[in-house]
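Excluded from the complex is one protein chain; the other protein chains are retained at their positions.
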Amino acid sequence: MEYFEIFIAGVFINNILLAQFLGNCPFLGTSKKMETAVGMAMAVIFVLVMAGMITWIVDTYLLKALDVEYLRTVSFILVIASLVQFVEMFLKKSIPGLYAGLGIFLPLITTNCAVMGACLLNISNEYSFLGALVSSFSYAVGFGLALILFAGVRERINLARVPKPLQDTSIALVTAGVIALTFMSFKGMV
Amino acid sequence: MIKRSFFTLTKPRLSYDLVEPDPKESEPIPIPSNLTLLLNEPIDNTRQALIKKGDAVEKGEKLRLYNQSTEYTISPVAGTISAIDTYSDDFGSTSTYLVIKSNQGQTTQTNSITYDLKDDIASADEYFRTLPGAPPLKILASDDVKINTIVITCSDMDLLSTTNQYITLKFLDEIKEGAKVLKKITHVPKLCIMVPESLNVQGKFDSIQVFKTSMEYPSNLPAMILKDHLSMILPAGKAPEDMGVSFISAEAVVSLANAYKTKSAGFEKILTVIGKQGTQYRIKATIGTPLRKIFNAFNIHINEQDRIVIGGPMKGFATYTPHHPVQPDMDTVMIQDRDIIPELSDNPCVNCGNCIRICPANVPVNILVRYLEADQYEEAADKYDLESCIECGLCAYTCTARIPLYQYIRLGKHELFKLRALETAND
Amino acid sequence: MTNNKLTVSHAPFWHDGDSLFQMNLNIMIATLPAVIFGIIQFGAPAFGVLALSLSSAMVWELIMNVISKKKISIGDLDSAVIGLIFGMMLPATSPWWLVVTGTFVAVIIGKMIFGGIGANPFNPALVGMAFLMLSWKVFFDFDAAYVNYEFDFTALAPLAALKFQGAYEVAGVFPMSDLIMGKQVGAIGSTFGLGLIIGGIYLILRGYIRWEIPVSFIVGIIVTALAFSMANPDTYAGPVIHLFSGYTLIGAFFLATENSSSPVNRIPMLIYGFSAAVMIILMRNIGAYADGTVLAILLLNVVNPLIDIIRPKALGKGVNNA
Amino acid sequence: MAQSLAKEFTKGLWAEIPPFRLVLGLCPVLAVTKTVENGLGMGIATTFVLVFSNLLVSLLRNVIPSKVRIACYIVIIATFVTIVELVMQAYTYPLFLKLGIFIPLIVVNCIVLGRAEAFASKNSPVMSVADGMGIGIGFTLSLAALGAVREILGAGTITIWGGNSVFDMATSFPGFNPFTFMVEAPGAFVALGLMLAIMNLIGEK
Partner (left out) sequence: MREMMSMIIVLTVLTAVSGGLLASVKSGTEDRIEQQIFKFQLAPAMNDIFGKVSNDPAKEKFEIEHEGIKYKFFPAKLEDGSKAVAFQTKGKGGYGGDVGLMVGIDLDSDQIVAARVTTHSETPGLGARAKDDPEFVSQFEEKTMDANLALKGQGGSIDAMSGATITSQAVTLAAIQAQDLYKKLKPEILKQIK
């Protein structure tokens, strides 16, 4: 039940994009078309869960054990960057089909606040390993959900007669604002 | 214009008109001094034309522009060619029109040229493509498509039009005769005839399967006939001919029967003319007669901003001139007073969903129209079923935003066709 | 008759005569029972709020038309409907600046910047509402709004009372007949349940709203509220109070049905209406809000493009028996 | 030289001002601009990291092998980010609390890495510092401007430093009711979107 709550909270209530403001660049950058949004969502779920686990282990058994928690930022970003590199290489060699789908999104993830942010949040929330795993997954799913919903709305907006100065990023931001507003629906539920 | 009824819980229903039970004879229009014929081939100034202004022509003479031309027309009168010029139709493609000045006085007496006919489809295609009713001989004769079913349509495709129903009531024997001719020259294994269910047809068709079609629009459109009566789903983007089915109008069958009997072509086209008040006239006019002559005969006044619609209210097209000639496939002409012309708009779709509820082909018109407006034709076809549309026009009829949806769709298909042609050319 | 200028337009040459003006006029007619009742119940201030709301919405659209040098589009009455429905959701005591700011947000941010009529991915009136409720929550406290009024019924906003005191305490305080007949405190156009239902049925019969959305919406409210109250009747109220108070009915007939932000296919419409209702009850029972209709419908507006993908296969798609 | 130096500096202030022209680094922009103070704080912290990482990357540009350059940049950036983090914790703790997780997240801010990769790795240290300063100040100004719009509409105040407002609508316009939406999360998106539209409108002319 506790993990279920963590999951629901991570997807809806503390949605990493719409409530915590993490990962906005890929949110705006990959939501113009549904296909890219789905690809990015998948890539983030994949990397974020792995990053969440590895950084938790690094933090608990390395940083905390050695009492060098001030190296967290440095070590986490290195973990994420090398993880992404590694995943990219691995996929390219072993699962080229998946690589073709996710490949272009992987490099974007290194500099995606959502991944780094979720890893840091896991630590500051003092989750257990399982808790960190569930919460990483839920943040990733929440990211994917928000991205896909946004892409659905955006595909329609792209076909509408939006006034020139508002086209593209500007109207996308306003739309994202209203979507963030609607996610306030879930407030207080868990 | 049919108004929305007050209660509109269910989708609106539009019914085909039924011809009066014992229709009176059609009104003949005298042959005018000048007749205009259309040729579906553009003028090419680099080539030596076979015909030119001033040439004399015989009644029934086959006229072609060039030696290699596959398109031809048949002169309905003896006379001289007084003009050959370019004619632009919808979507900007060009063809040619000829004006033939008939030899005054002797027109009616002259007999048509008789042809040296064989009992095969090639021979029929040689002379009879432009018979009244425009039989699809070109397709039937083509080696590329294999037709195994021919459907004779005793009903008109569009609302208000009753030309073919009239012909069915008046010339049933000729239809039977023509069906035999068809069978003889085409050897198709299956011949069907579709008759509106409310039309009181006496007599039996032996060895011909009869479909009774619903009176509800658009059940007479080819895709609907295939679906309802032949259990075939027309794949998106395909024509009935691709599935081995060809449609031929009752009038064309009658013309074929007569043509085979006399070994010469006929030129008398029967039309339903709908006046401004909705009055129906049934007339018989020589192919090539300018519509103006018909209007004059019935005292129909065409004022500025009125509309002349060739074909019915749903699928027809408006012509820009009352000089437009009667053509072999022209079953209906409708004149609309400028006051009842419904206003169209450039509003965007408001997603009211009327089109979705009424579309017989389940096309997501509301989304499709957005892609068409944005000129994304490939996307429109791949994801939003542009090619599934059977062109009934119902969506535009009910559109709350009054978007000319049907026109968007036709244009979209045209553009898509061009795009695809370009792509295959590049490959 | 030679050089006639004929009208050359495209098929079809008939139209059923419907138009945006007709549609919007009918929506306004359908709101009349609830609106007139609201004016009678809450007096001149209610009329003032509605009039200001309707007119300011149209003025905002006009201003935007002029600034962007586009055709004047207020003639289709779309902004009038937005203004009217927006006004119906306000308490009669709303200050003028609240109304005008709200219609600005609704018309300009909710609709015009997306490209005007039909382009809005969210219900504009609800966008306006949500912005206001988030900013000036105090003005939407119906208990405080009507302190100077004398009513012949319990002057407590039913849903707020439910949230604050629990179902056990409010049991019997709000009889169903009172709620339906508008004997409750609430927004100008949202209290008279019967009037809203009559207006809604009128729109359904006239074909201006698709029955699937209100029906599934109401079913969703009843089913979910019932499930909660059966699980714990002391904490969670039954369906009656949920259905006939707050913005539920105006939501079912006038808000969730807004065309451009709702689905058009049958199954999606059913999912849409039902889910919006489930969200509303969740928000009321376990979420942070006393009502929740506004945000719940906006949330479903966001999901709309995704669920509206479910549609019957088009004729001849995916067949290759050629 | 001086001219191009000035150019590198000023381009960040208008022509390439992030996040309006360069739609990057949006997360801190959206998350911390509830007040002018937060915006300024975040901007200054980012500028510090930008300038020093640009400097170091530029100094080491001939030493770093190209294959591991991204890893090296990340180490350099992360080091400066951690320094900022520690210093802020020690000296401006309340501000640090408000900016929260977004201080460590400077490390993944695209602008910082983007500048290291696109500019500092190819230019002299002086130029790189100018570039870092320009972009950093531009970013700070944007954050402060967005913060100002949101704070004045949403809270009716302007807070520059230390949590005390230097301007309060409530005293100047007693009837003023703040439009709280603007300081709420969704307001950030809408405010940035509309400001972007206004920038586009000005840019068009």
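So that you can tell them apart, the chains are marked A, B, C and D in the order they are listed, and the count of residues begins at 1 in each.
Definition applied: contacts are C-beta pairs under 8 Å (C-beta built on N, C-alpha and C of every residue); 3 or more make two chains touch, one makes a residue touch a chain.
No experiment lies behind these values; they were computed from the predicted model shown.
Across the complete structure, the visible chains that the omitted chain touches are A, C, D. The hidden chain makes contact, of the residues C:Phe21, C:Trp97, C:Phe151 or C:Phe164, with C:Phe164.
Per the touch definition above, the residue from D:Ile76, D:Ala120 or D:Met169 contacting the chain not shown is D:Ile76. On the side of chain C, the interface with the absent chain consists of residues 137, 141, 163-166, 169, 235, 287-288, using the contact rule stated above. Touch with the hidden chain on the side of chain D covers residues 63-65, 67-68, 71-72, 75-76, 78-79, 82-83, 86-87, 89-91, 93-94, 97, 155, 180. By the touch criterion stated above, the residues of chain A touching the omitted chain are 13-14, 68, 70-71, 74, 126, 128, 187-190.
The rule is simple: only the chains that are shown with their structure count from here on.
With centres taken as mean Cα positions, chain D sits 22 Å from chain A. Averaging C-alpha coordinates per chain places the centre of chain A 58 Å away from that of chain B. The set of chain A residues that touch two or more partner chains comprises 156, 160-161, 166, 171, 174-175, 178, 181, 184. Shown for chain D are the residues in touch with two or more other chains, namely 186, 190, 197.
In the complex of the two chains, the chain D residues touching chain C come out as 154, 177-182, 184, 186, 190, 197. Residue ranges of chain A in contact with chain C, taken from their complex: 148-149, 152-153, 155-157, 160-163, 166, 171, 174-175, 178-179, 181-189.
Across the interface of their complex, chain D is touched by residues 97, 101, 109, 113, 131, 134-136 of chain C.
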